[in-house]
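The following block contains the structure, expressed as structure tokens.
Just one protein chain is left out here, and the rest sit where they should.
Right, chain A next:
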């Protein structure tokens, strides 16, 4: 079991005012680079991967009240740690649907995955979806609308169950 404390840190939670995907990625990348969490090539590869293999997920199948999310990530060689980076978007940003790539989604929240260990730690996406499925949906709507990083962190700390390796 990977604990909450190893997945989330208070200084890796972001609120972005950007309106374009590449600008959101660039903003977060600069800080992740400063924290030595990613390599200099991370941004280029993240953008390339998102264009070719998009990561938007429509949450309407879970609950119609929920906004759409995206789970951007790239190969382990461009990452220096493992964890999940929550990014609240104050403006909806267009992503393409992971399952139906031709479909555009207005996305309000990102869970960026940093996966340094490749096959050794692959339950991060599963843990995010389990978090979304298990939360009270009205509370989750409030969470997705929160613009205070400390409140985002506290909600995750109280509700995120963690990762079981090779679930």
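Note that in this section contacts are C-beta pairs under 8 Å (C-beta built on N, C-alpha and C of every residue); 3 or more make two chains touch, one makes a residue touch a chain; residues count from 1.
To be clear about the criterion, contacts and distances are computed from a predicted model.
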item	value
Among "Cation acetate symporter", "PTS system IIB component", "Cytochrome c-type protein" or "Protein translocase subunit SecD", UniProt-listed name of the chain not shown	"PTS system IIB component"
Hidden partner chain, touching residue among A:21, A:74 or A:146	A:74
Candidate in contact with the missing chain, chosen from A:70, A:113 or A:152	A:113
Residues of chain A (touch criterion as defined above) contacting the omitted chain	49, 52-53, 55, 57, 61-62, 71, 73-76, 97-101, 113, 115, 118-119, 122-126, 129-130, 133, 166-167
